[in-house]
Each structure stands twice: as structure tokens, then as C-alpha cells.
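Removed from the display is one protein chain of the complex; every other protein chain stays in position.
Letters A, B and C mark the chains in the order given here, with residues in each chain numbered from 1 onward.
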């Protein structure tokens, strides 16, 4: 059944991206905004806008009641959560089910199981996906010590309810494990209301590689190739690429098959991403976590596959079949995304809200910029610092890097401080150009 | 020898395009502006800017002395003329030769011979390129009548010094020829200071197909495929595509070989375009004219070949070899360019200068916009009405059309009237979608 | 557009069956406020995580229906008005959101009358997801709290007044 009208429960560039995908799918769009975002570009370009609360996200973008009410009051038949905010909260699809709306994303059950690290690992393990350590929560410190001996150090103690780098402790020997275990569990309880922790192999020279999945309600599960997101700072991705150029054909295939297996095991429907670590020397792969929503970096996959991921999300939510089968997926060239943030690398990446005075974007063949910013846009202090995504596509990695460097050179932003110079340093760096970086490289080399 | 610093003797989107190509080639740029363009985007983004005269083009962009003086005063070693203005005036490369600067374009001799219709046709004919009629100027009315009898009606009387649709008269029989000949010759004399005219076969159901040429000073001559620019109004192109999808492989090859032969016969060095008509029923090709400069629609060729034409121009001017050989040219997918003009289709396409109040561009995979406009830009009444070029690339013509339609839908311009709605009508039209249009289609169907 | 009466009915029904405590929607030309009590709603509570107190729902729909656009500005910033309390100000290190407690369910760091030391944390200023703890920087007693929880603050804006000891 076709969607008629979609409430977009998000802001910024992704809200604009969804507004346009709705127009492309001939579906009406309503953007739910906080008070400070009322005049934002996505709100102005949507067919309708509705203010759902004050600037504080807890009372607007994070309020299930406000989002649901806005969808009902404006006669929407579906909600698209974007990324962040409510996108991985099972309460939203649950409320949608209860009130007869469709949720553009997986079921509450899939979000719950995919989002719980321990359950997701157990499902992954059962589906034959390497999890690098345990798939069960540990009883106590002594159980942990026994298990650690079997797995071998170094290890990470991770919170079952954690994610994105939060709730993990590195231990290199039994002493560190002993002294850290109870604290780690206590902190997990305090931070997430869930004290369960587990052990994971720690790879200190690994790449972050993830697989984009699309799955429809008719059993179609397609892996749209992989992305390398090793260039990150404090678990925040900064530069992403597709495909992951440093892994071999066999690893590409293993990653894709693992991701599809996991999606099938979760009865997954929607767009999702399965994250892995790949050991740089052994090419061993280890399952990290599953993100049950559209990813910030989805455009690099769009560039190399030609598939419009957000439109596919809308089609899947409408009960349609995927527009592409696994055998039709092919990777064309190489794409790189740089995240332009309002933050000051010179002051420890302190965010820098303010008003954009100058905003000149690069133009040219193979260059795409996804942004909600215009001259005069005010960057509110309430939300994240992403200003724009620069996505560059080229016939191969070397030319994509060269184009990215040029495009960054042509970017001009005034009125706020950005990380543009850091991005330029990254793409110019010999390690990045030679593709010999790992997940800790950016912090060690450039920040 | 590398270029060090280039004076850009142009304005608008092409000036910005050249500023960026200079940066990409690590060459300093100086934009020569008229008084009204001093604060324009290309002038602000160039390394330097210099005001060369008042708004009236005759005293600024069309003044060889002002342009040359600006190049000398700012220490430039080359001049890029862009398109229009002085780009096809042999006086500029002549002055460059005299004063020791390089001209980013062909020699004065090649411009003179390529720009003179009669001479160009004679060279084309000698090189084996079909010219569809005569390659010589006619003595008088009776010589014309004799020749017309041999060629067969309908025919066009064309001015040797004309171009772009100016200075031509259609005659369908001997009576029309008799009554028109002296007038056509007189008008050519009045308009161009050159009364020579010739006869050309008139194809009333033809497509405008042109071939992009690059030639270096070392004998390298490459044809970068063809473009179809049949969608035009009063000889002004409105929508252009690459490749020309309606012609067969054999015709593609014939066009490319004809264009290369002509370039070789002219000892051509630089970027150029050879324009043809292709008869829709017979696929006969007829040489139209040669444009000895970069073309407005060059980005569609960049999209499908991956070659940066403006950077190649700079390399050629520096005496380097082309970065690509003929055998390496391959056509990837299909690209469409739409010209967004400040003109009002409802008032006979009257230009509409003014201040841009809203300027929201489409974003997304395969979408490129080349523009010098920002919110607040004033469109001066002194120059042409081109605001932006929307270039869309897709895996095939159908998907490129679909993306173009979506991109046009996402475009929002306020404060001035544009032809956006006409562009939308074109790409939605069944004739355009089925690619069954000729050079008269737009005027007959949609304007 | 105005709100369809059928949608409004459905919304009230959904609200009555939910644990949502307060709903306030504004569109181009409508305004809807539903609350579990007749009182004005409290201000925003604390960073992240929606609190969900259950209460007997009392729907009080109030569609405005006229063409007035909603206010595009966020909560007003409290001016650093002169207060009766004498002492030293503690100012905000940056623009951001002022939070008196570390989480929605935690008690505030300090209240008026509390004794603090140089190391005491007084509040959090959140800017783009970065939480900065603001310390007292002196020993003394909190004599005034100048900003309401959840409000926007400017860089250098006084947040607390402390009477040094």
C-alpha cells in the first residue's frame, strides 16, 4: 500500500534528504520541528511543518508523544525517524503499531534485539558471523576472569546496552580485569540502567568496515557493498569511503554474506548497517554492532551503487519489493564522504554554534553536498555539529581523493569555525592516501 | 612550460568554473570584472580581481586593450577568454602573441579560418567532411540561381560571417531565392561588414549534434564523444545531452572522425566544438560550424567521459600533452544539462534582471549545478540571462531524465522570474522522453 | 491547512490512552495543547531521555485556528538582572543549554543555600551534545540561581551567585 504522507521526525541535512526523497516518491512530507528549527530549510521545503516543542530535544525530537501527536494531527500515515534522536528507540515503532501508522524502519522487536549488544552477538554467532569473544553477559568478576583466560588478552569489557564507543573499558591483563570489572558494570548500570557486560577481543590494528543492508517485507535481503569508516575521532566518524578498498575480494564477500545472514536471522525489514572490525594483518572479521536505521554516510554507497537508499526505505515501508536484487548490485568507482562540523580543532573540537555569514560550496563533476545550511543559518547549540556532507565520486580511489582535496579547497565558510582544515589534512596525508590507517590513526596522527 | 597566473576575461558561471580549474591546476587566477561584477562570486573567489571598465561590455569584457592591460598589470602569463565576449575574436590571441602572453585557446589563424563560414566549409570539404551545399561564396543572384538548381530546394542563404542563427534566410523555390538573395547579402554587409553569402541544404527534420574536440600542440587530437543540442529556441540551446542518443554507432564514429579531420586540417590546438546537423530519417550528416572555445554545455561531456575539459585547456596552453588518448575515451551513462535563465516565458522570454531573494539548489547523487548566483546576487541587465546550469548524470538516458525532473522539482528561485517551468515541461514531454525531437520542436511544441 | 476534525478526535483518543504528559503542537495556522492537568506545563527538565510520569489524563484541546504563525524563537534567555543577593557570579563558559542535574532522574547538583567548595560542580552547560561541567571555582554558599533548568544561555552569562566564605 502506497504511503500518502510521511512525518519526518528529525532535523538538519537528513530531514532535507528525506523531504526530497518523499517528493521523489510522490509522497507528501511534514517536518516536525523544534521551535528553533521552525524556519530551517527542511521545514520550509516540506509540504507542511509542525512545531512539536521547545529547542531542548528531550521535549521535542526525543518525545515519542509529541512526534506521534504531530503525525496524527497532520494526518500522516507513516513516520521517518532519520538517524539519531528516536531512530533506534523501539517505543516509536511500538506506538506506530498501536496507532495504525507505519514506521519507516524495522520492527520494534528487530530494533530491540539488534540494539542489545548481547542479544545481537548471540544472534550473529548463531548465524555463523564471527563475534570475536563472547555472546553472553558475564555473571561476575570471577566468571569474567575465567573466560578472559580462555579468550586471551587484550580484551574489551563492553556494556550490553552501550554503543558508539560508550561503556567500554580496555583491559590488558588479569589485574586490570579484576580492578575494572565491577566499575565497568556499575557505570553501565548508571549510564544505561543495565549493568550487563561482556568480553570482546580487542583488535589494536583494525579497520572499521560496515555493510549496507536493505531488506523488504517479501524476504528480499540485499547487501549494497561495504564502507570503510576507520577515520574517526572518539568513535565519531569523520571521513567515510565506499567500497572498503583495503580488504580483498574474499573479505568483501565474507562481510556481505555475514551481514545478510544477520539481517535474515533478525527478520530484518528496512535499511540497516552491520558494523565490523577487520584485523589489518590477518583480515579476520569481528562483528561490532548493528545500526537499525539509515546511516549518516549512506551517500557514499549511493554513489558507487546508484541505489537511492532513502527512497528504498520509503518503498520498503510501503510494502513494496526492493528495486534491486543482490545479483544486480555492482560497485562503480570509489566515493568519499567528509563530514563538515561546526567545531574548533584548535580548542579540543569544542562545538562552535553561531550564524553562518559565508557559505560557498564546491561545484563540479562527481561532487555532491548534502546540507541544510544557507548564508544566515543559525547553528543552534542544542543539537549536533554536522553542517554538511561532502560526497565525492571518482573512477578510482586516487582520483576520488584528488577530487575531494580540490573540493575542500573550494569550500568557504565564514561566521563559524569548522573542521575543514582537519579534513584537508586528512585527505592530503600520505597514510590516508596509501590507505594504511586504522581506527586509532586520526587521533594519533592529526588531533 | 607551466602557467603561473591566468587572467580570466569573463564573468558568471564560466568565470567561476575557470577560477576553480586554475586552483586545481595550481595556477593563480585573476578575474577581470566590469564595475557591476566587482563583488560577484568569481571575482571574490579568484586569487585577485581587477576592474577593467564600466558595466557596458564594449568598454570592459569586449575591450581587447582593457583585457590585455589588466593581464600585463597583474603579471599574468596567460588569458582565458571563457565563451562569448572576446573568446572568438582573433584580435585577442594576436595581442597575446605580440605581448608575450599565452592565449588559452587556438591560434588567431585557427579562429579566423574556423570562424569564417566559407573558409571553414572549404576546409571541411577538403578534409572529407560533408558540408551539404556549397563551400564557396556566391558571386551574385544569377550564380546563386544556377547553383540552387543543382543543389535542389529548400535551401538556406547564409552569411559567411554569421553564426548562431544570425544572417540566414530560408528559400523554398527560385522565386524566393531571387527576391531574397540581394537582401540577404545586403543585410550581411550591414550586420557583419561582410556581404559574402553561400547556399546550404536545408534539413527540416534534423538534430543538432556536435563533437567535443581537444587538441594539443604535439599533434594529439581527441574527440570526447558527441552531444545532442536539438532542444533550442531561436538558435539558443536550452537542454543539451551527451551522448547523442538518437544516432547509431556508425554515425557516432562518422561524426567523431569528421570532427578530428577538421581539427587536424585547421592545425587546431585547444578545446573546440564541431557542430553538425543529422537528418532524422537518413542519418546524413552536414557540417554546420566550428566553435573555437569552450562550450556552455561542456559539463555533460565531462560527466560521461570523466575528463575535466577546462583543466585540459590549461594544460594544452601550458604546452603539455592531453591527459587522455582517443583509445581511452569511453562513454559512461548519459548526462543532461538544463540552462536556467532569468527570463519570462510568459512574456515572450523577456529577460528579467533583478535581485535573487531565494536560491535553493537540488542536491543528490549524480546532480551538479554550475552557478555564480547566491541569495542577494543582483542580475545586471547588461549581460546574458544564464543563472545556472543543472547537469544530471545517470546510468542511462531514462534515469538521467528522471533525475533531472526530480532535481528541477527541488529547485526554488525567488525574486526573479526564470524558465524553470519550461525546463520541467521539456523533460516531462513524451516527445523528449522518446527522443523524437528535432531542432524546431521546442519552438513548435512548447513556446 | 487547518487540522481535520477526525485527526483531532483521533489525537485526543490517543492521548487519553497514552502516558504522554503534555503535548503542544503548532502549525502554520493551528495550535493544539493537551495536558494531564489544567496547569501550565513545567519547563524542560534535564538533558536526554524523556521522562514519562503516568497521571490521570485530562485532555484539554485548544486549537487556536487563526492564521498566526508560531514563534520561531526558542525559550528566552534570562537577562543577567540585578538580584538582591550579594556575591560573586559564576558565568557560563560558552553558549549552550543550562542543566542543573546530570540526568533527568538525578537531583540537582546544588540548591540555594548549599555550601560549595572550589571543586564543586554547579551545573552542566550542553553545547551540541558536548557536556561541560561548570565548577564553583571558589568556596562559599549559593545565594542565587539565575537561570531556569533547560534554558539557553550565552557565553559569559551569570548562572549562579555565590557568597564567598
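Throughout what follows, contacts are C-beta pairs under 8 Å (C-beta built on N, C-alpha and C of every residue); 3 or more make two chains touch, one makes a residue touch a chain.
Quick caveat, the model's predicted, so the values are computed rather than measured.
Q: Which displayed chains does the hidden chain touch?
A: B
Q: Check each of B:382, B:412 or B:440 against the chain that is not shown and name the one that touches it.
A: Final answer for the missing-chain contact: B:382.
Q: In the full complex, which of B:62, B:217 or B:375 touches the chain missing from this view?
A: B:62
Q: Among B:36, B:336, B:356 or B:388, which one is in touch with the chain left out?
A: Candidates B:36, B:336, B:356 or B:388; residue touching the omitted chain: B:36.
Q: Which one, B:53, B:114, B:195 or B:345, makes contact with the chain that was left out?
A: Reading the full complex, the residue touching the unseen chain is B:53.
Q: Against the chain that's been left off, what residues of chain B make contact? List them.
A: 34-36, 38-39, 48-59, 62-66, 68-70, 72-75, 95, 99, 342-343, 350-351, 353-354, 380-385
Simple rule for what comes next: only the chains that are shown with their structure count from here on.
Q: Which one of the chains is farthest from chain A, going by Cα centres?
A: B
Q: Could you state the distance in Å from the CA-based centre of chain A to that of chain C?
A: 29
Q: Calculate how many whole Å lie between the centre of chain B and the centre of chain C, each centre taken as the average of the chain's C-alpha atoms.
A: A distance of 60 Å separates the two centres.
Q: In whole angstrom, what separates the CA-based centres of chain A and chain B?
A: Computed value for the inter-centroid distance: 44 Å.
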